[in-house]
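Following this message is one structure expressed as structure tokens.
Shown here: the complex without one of its protein chains, the others still in place.
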Amino acid sequence: MGLKEYMNDIVEAVTTTAKGMRITARYGVDPKEEVTLQYPEERWEIPAGYRGFLNNDVKTCTACTMCVKVCPVDCISLESVRGADKKMVLASYDINIGRCMYCGLCVEVCPPKSLKHTSGYEMASVARGELILHFIAEDAAEIKARVARQVAEAAVKAEAAKAADLSSDLSSEAARAAKEEAAKGEPKK
Amino acid sequence: MTVRTDALPTQEMTINMGPQHPSTHGVLRVILTTDGEVVTRAVPDVGYLHRGLEKIGERVTYAQFMPFTDRLDYLAAMNCNCAWAWAVEKLAKIEVPERAEYLRVIVCELNRISSHLIAFGSYTADMGAFTPFLYAIRERERVNDLFEMLCGNRLTYNYARVGGVSGDAPPGFLEKTKEFLDYFEPKLDEYNNLISYNKIFVHRLANVAVIPAEEAVAYGLTGPNLRGSGVPFDLRKDEPYSVYPKFDFKVCVGTGERGTPGDCFDRYMVRINEMRESVRIVRQAVARIPDGPVMAKVPRLFKPPAGEAYFRSECPRGETGIYLISDGSVNPFRLKIRTGSFVAMNIFEKVTRGLMIADIVAVIGSLDIILPEIDR
Amino acid sequence: MSGPADYIFYAAAAMTVGAAILVAILPNILYAAVALLFSFAGVAGLYVLLSADFLAATQVLVYVGGILVLLLFAVFLSNRISGGNITNPTHFRLPAAAICLVLFGVLSYAAVSTPFAVKRGVYLPTTADIGELLMTRYLLPFEVASVLLLAALIGAAFLSRPDRGATEKDDMREGKA
Partner (left out) sequence: MEALARSLMNAVPLLAGVPLWAVTLLLIVAAAVVILVFALTFEGVGSLVLRKVAGDIQARIGPNRVGPNGILQFLADGVKLVLKEDIIPANADRLLFKLAPYFVFVGSFAAFVVVPFGVGLIAADLNIGIYYVMAVTSLVVVGVLLAGWASNNKWALLGGMRAAAQIVSYEIPVGMALIPAVLVAGSLSLQDIVRSQGGLLGIFGWNLFHNPFSFFSFFLYFTAAQAETNQTPFDLPEAESELVSGYNVEYSGIRFGLFFLAEFGDMFIVAALATACFLGGWNVPFFHAATLPWIWGNLLSLGVFLAKAFTMVLIMMWVRWTLPRLRVDQLMRMAWKYLVPLTFINLLGVSLWLLVFKGKGIPAMIASLFG
């Protein structure tokens, strides 16, 4: 190693260090360069398509199970029974957001667009059970029992109507009554 | 540097580096046999993050596997998304609307930038300079903001779909992208001034773990690791896919700028230069993006014809090759993924012989491995 | 000076001797090294009591900072360091004890019977005097000692690097970097 190289080494070390230190100094003294977001006090703007926690509007949900089928991690579980009016009645709709990976496939396939991403992203819990979102507060067994009762009632009424050989409008009235019954009992989140 | 084992009769020491070690970029375990500070043998022990991704792929449908590709390389999820989409489209011969392809290229290149930023940042942090890492993270956050705007997520995007992309660019996205590029491009010069050409940094990287071009090819290295050895092989140019042929960009190769071609510094510089090229590509794509739909007609119950396809695309960590066999059902019959990080691990033992412990960190960082890609 | 200085002397002397005994009998080399540290510190304290502060600092710098560290290094490098039990077995305890006793007797007799000149003086800096003496009266021994040390250094470096050609080349390559 020649003397020239030796000196070059020293000079290069000093100049490159100085260059770097100039940049860090600029950041150090310029308060405008601070980019930290003071999170709990400040929040960033959440864009429109943000994939936060899932929310299912159970009023419009048709219990088609598309979301259950498409979910790659099986975090959605859904129970439904066929109501008196031949439509599916949701007995339970749970999303385990501890498993959910927010891929949004379920939202894309939902035919009535009842399943949606919200902008929520804050949740902390000490038990895994708390990470399961229940969208139907009522107990699934109760709903099932009630729907089964309604179905039976409707069947009995239909039977009776048939047996009494009454006119068709009466039968439809009975059906409507059954439907109203079902609507009243429809659970809310 | 040669191993000076003959100099003094000393005892070798076996040290376990990882799976919990700050510089192994995850749960990589390297079993080091050292003679003092000199490493006589470094054997990587992979598999701590094995999740059976390929097996999962055989059990879910083609569309359902998309979110799993996010986890293949979580720092470049967009690239993996698109690679999967391209592979399935190749298998099923689906024509994708051009706007969707443009959007894919934009997000792929943006993600290449953000991935290389992490590679750059964590590398400097490995070398002891913590500040550039935070600068890199700051820039990456802006890319994440863009992606959040586009698809709603910041890390695992699940943006591409078989036959297109999940959503069109929201209003303002392209403008914001341009804004980001204008902001980002000068930062690269700043990085170079701050650290790339810093004497200590150059000394730490130059002439360390030299991989000659023939060896790089023989070991099957891909991506920046291969180009760092001076082999101008880039799938975007050499096996063009998507709309890449429409863009003008340069393939960055290692030139031995500060030492021998194929050393750690070359691999590092290739990444820095690639960010600049990515900026160029995104600029062109944003300027020329056509209007139109972003999704081809794909049946809901998607069943590709029986057959097989191999598609490889240029991901930030090298070639991600997806080999698919379909038996005509909704699930792939067999899925095999080839990743850049895994092949980089092959050469690890060879290039680390005779280096110092600190160099092991430098080699891991310069190969820019990511564990989910290695273990899958 | 009487009173506290005496107590300090006895404390320092006890530390020196006690630690020295520990050095001899402790089975663990590293413990012995730590005991040696305390022994050196005791000697440094004695120097301070004798108003030889330069010598005291030298004692700490050379013996603690140099020799002790070298000793620890040697222990680290020469043993199965990761094993954790570095032992220093003792042999011939009885003969050794006998020799020690005899030596102790002789030395104590010599110490007691020699008429030491007791000089009461004030505390004066000694550094300048030492420097001057080293540069004038004792220049030759000083230089001879330095040359000897240099020779030892070169010899050690030579012994630890038999493959001179290869290392030279390495240095060239590294130098190019």
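The first chain written gets the first letter, and so on, giving A, B and C; residue counts start at 1 in each chain.
Everything that follows uses one rule, which is that contacts are C-beta pairs under 8 Å (C-beta built on N, C-alpha and C of every residue); 3 or more make two chains touch, one makes a residue touch a chain.
All figures in this text were calculated on a predicted structure; none of them were measured in a lab.
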item: Neighbouring shown chains of the undisplayed chain, as defined at the top; value: A, B, C
item: Of B:V46, B:V96, B:A125 or B:L371, the residue in touch with the unshown chain; value: B:A125
item: Listed residues B:L181, B:V251 or B:I357, member touching the removed chain; value: B:I357
item: Residue among B:I31, B:I56 or B:L134 touching the omitted chain; value: B:L134
item: Among B:H116, B:R140 or B:R204, residue touching the chain not depicted; value: B:R204
item: Contacts of subunit C with the absent chain, listed as residue ranges; value: 3-5, 30-31, 34, 37, 53-54, 57-58, 60-61, 64-66, 68-69, 72-73, 76, 81-82, 84, 125, 127, 174
item: Interface with the unshown chain - residue positions in subunit B; value: 13, 15, 21-23, 36-37, 124-131, 134-135, 138, 194-195, 198, 200-201, 203-204, 356-361
item: Hidden partner chain, residues of subunit A it touches; value: 9-10, 17, 20-21, 23-25, 27-29, 33-36, 38
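Just so we're on the same page, only the chains that are shown with their structure count from here on.
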item: Rounded Å distance, subunit A centre to subunit B centre (Cα mean); value: 31
item: Distance between the centres, which are taken as Cα means, of subunit C and subunit B, whole angstrom; value: 57
item: Subunit A to subunit B touching residues, read off their complex; value: 9, 12-13, 16-17, 19-20, 23-24, 35, 44, 47-51, 70-72, 101-105, 108-109, 117
item: Residues of subunit B defined as touching subunit A within the complex; value: 60, 63-68, 70, 131, 138, 141, 145, 148-153, 156, 158, 166-167, 170, 190, 193-195, 197-200, 300
